[in-house]
Each structure stands twice: as C-alpha cells, then as structure tokens.
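Got a structure for you, questions after.
Missing here: one protein chain of the complex. Every other protein chain is in place.
Let's turn to subunit A:
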Amino acid sequence: MAEIILNTEKLSVGYGKRIILSGIDISAERGKILTLIGPNGAGKSTVLKTICRQLEPLGGAVYIGKNRLDELKVDTLAKSVSVLLTGRVKTEFMRCRDVVEMGRYPYTGKLGILSSDDRKKADEAMAIVGVAGLADCDFDSISDGQRQRVLLAGAICREPEILILDEPTTFLDIRYKLSLMTLLKRLVAEKNVAVIMSLHELELAQRVSDNILCIRENSPDRYGTPEEIFSGGYISRLYGVSESSFCEAYGSSELEKLEGKPEVFVIGGGGSGISVYRKLRRWGIPFTAGIIHENDIEYPVAAALAADVITERAFEPVSEANVRKAIEIMGSCRSVICAISHFGTMNDGCRRLLEEAKKLCILEKGET
C-alpha cells in the first residue's frame, strides 16, 4: 500500500458561494497517477484549483500528508505541490529559461537569486521535457505547445511531492502527448511523485492512470481503476453518447452511426473493413457490415458505424443461417464492397457472399 499524500474529506468546491461539486473523497498516493475525467463543465478544474488552494473549499477538507491544507504555510505548500493550470500566460521580455527557473521559487532566498544547484536542476528539467533548445527563446514568441512544455519543466524542477496538472495535453501534438505520458510515468516511478490531473483524452487516461475519478453532473460519480471505469458501457453513459460510439477496449471513439436503409453491403473482417466503414460514414452512406465475428478487431468500429451488422459468435465458423441472412440483405443493397482478400476456414461463408455479389453484378470494382 503506497503512502497517501493528499486526500479530501467530503470536499465541496465551487466559486464564491455557489457549490458546483460536492462530496469528493479522493486520495492520491505517492508513485500513482490519479486522473479526473468527465464532461466539459463538470468541475474538474475547480477540484484541482481547490486542492492546490487557488480556491477556498466550500465544505469538507483537504489534507496534505497529515496537515490540513488551509493550515499549511504558503512556502511549505509551494515546495510540496507543483501546479500547471490551463490559461494563457502572457509575458514580456522573459526567456524560457527564466520561466523554468521560476520553478525554483520556494527554494531561493529573499531576493530570488539562484544557486548553481538551482540552475542545474532547471537545466535538467528542461532536458527531461525536451525544451533545452528553447532556453534562450522569448517565452512569448514560442508556440502554445512549447509554452506548455516549458511550464511543465518549471513545475518539474520544483521537485514536488504532488504534481497537479489541469489538462496538460492541451496544445500538445500526438508526439508530445505520448512523451508527456511517458514522462509522468517516469516521474511517479523514479521520484515517487503523486500526480493528479484532469484529461480529456480518454484513451490516455485509460493507459496512464492508476486511479480514475469520474465527475458527472455535480457529483463524483465513480472512482476506480481504469479496468473498472472502462467497462460495462459506463464511459458512454458518463458522457451521454450512444454506447457503441465509444470503444472501451481501445479507448477510441467513432462518429454517431447513420440510421437508414442500408445502401451498401460491406464484406469485412480482420480489420480490413475499418477504413471502408469510416469512409462510408464520412460520405454519409448507410451500410450493413458482415459477417463479422464478435471478437474481430474491427467489430467495435462496425458496431459503431454500420446501420446493421451481421455477427457470428467468436471462434465459430460462419453459419449457414447467417450466410442466408446476409445474402438476403445484400439483395436489397445498391452495391457490395469486399474488403477482404483472403478467406479461411472460419469465414468461408464470406467467400459465398462474394460469389453471390459477383452473380448479382453489384460488386464494386477496385475496392477489394
């Protein structure tokens, strides 16, 4: 059992006197990542701002270690908690190095003069985040993503026990999103830091978090491991989208399906049909997919996008009944697209669909 470094008791948060979220009981452990997810405006940022004392709690309490948050001295708090909040910072004549070095604030003396040790730590932090090359650039002239990373370097060089990040992936491209997640994993493993953050990217939340708190309609809804949260269609309910739109296994999402009479029949399987399904969805053409095994890699996409999917039980050969059903639907379609080039024992039935399509002369050319 890891050491709990921050926990809340029946915490209520909000602005002024207006409570927007109450009954929050979370605990962040050293060496663990706690992620807050939930729809826009649910109050994730408000929670983060409250646990780093940017906002007053409107009820309940926050504890850091054994101490109540509101009894901590500001510099003790600044040393143990590093915060990276959203919001554009506008600076003037400030180099990135100056911004990172500001991370050493609680450790410097009355006039804020850095020791060589402080400088070394700032340099290290810049190297870890990959912004060493930006050190002498003006902070105001770099891109939003670079700014985000420079601020992160500043947060890291403070060497906190708790790192609070509010949507740290905003402005980052996919490469830096991934490297940020790797970096966070490294920080928790090597420095035993507790990370508390909010994320919009569910697939990232699913992959890096040790625990996830879901916030929905003014109350914490569920708290658990990614495995517990990403199951039973819970995520779709949390965000109020149709269940098939979000794939729990991959953490990926698809557009809402097009309803209507299928115009195209797609013979798919083994992942080859995914791009076809997405293309048809983009073009706004309702389609039927078949015959897909329930454990097929492309099943979630087909289920999300196709007006109708003909499925076969996992690990079973395609049954005669399903083939007949497919041929019947195919007959009412304008055309057929065959996405697979190879048929095996289990999907031999699909070969018959292809032959049937050729016979009906509705097979699309060039799509196989």
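Heads up, the rule we're going with is that a residue touches a chain if its C-beta (ideal position, glycine included) is under 8 Å from a C-beta of that chain, and two chains touch if they have at least 3 such contacts; residues count from 1.
In this text, contacts and distances are computed from a predicted model.
Engineer: What protein name does the UniProt record of the undisplayed chain give, "Iron ABC transporter permease", "Polar amino acid transport system ATP-binding protein", "Fe-S cluster assembly ATPase SufC" or "Heptaprenyl diphosphate synthase component 1"?
Structural biologist: "Iron ABC transporter permease"
Engineer: Which of A:I5, A:V47, A:A78 or A:I337 touches the chain that is not shown?
Structural biologist: Of these options, the touching residue for the absent chain is A:A78.
Engineer: Of the residues A:P39, A:G60 or A:P106, I need the one that contacts the missing chain.
Structural biologist: In the full complex, the listed residue that touches the missing chain is A:P106.
Engineer: Where does subunit A touch the missing chain, residue by residue?
Structural biologist: Residues 52-54, 74-75, 77-79, 81-83, 85, 87, 89-95, 97-99, 102, 105-106, 108, 110-113, 140 of subunit A touch the chain absent from view.
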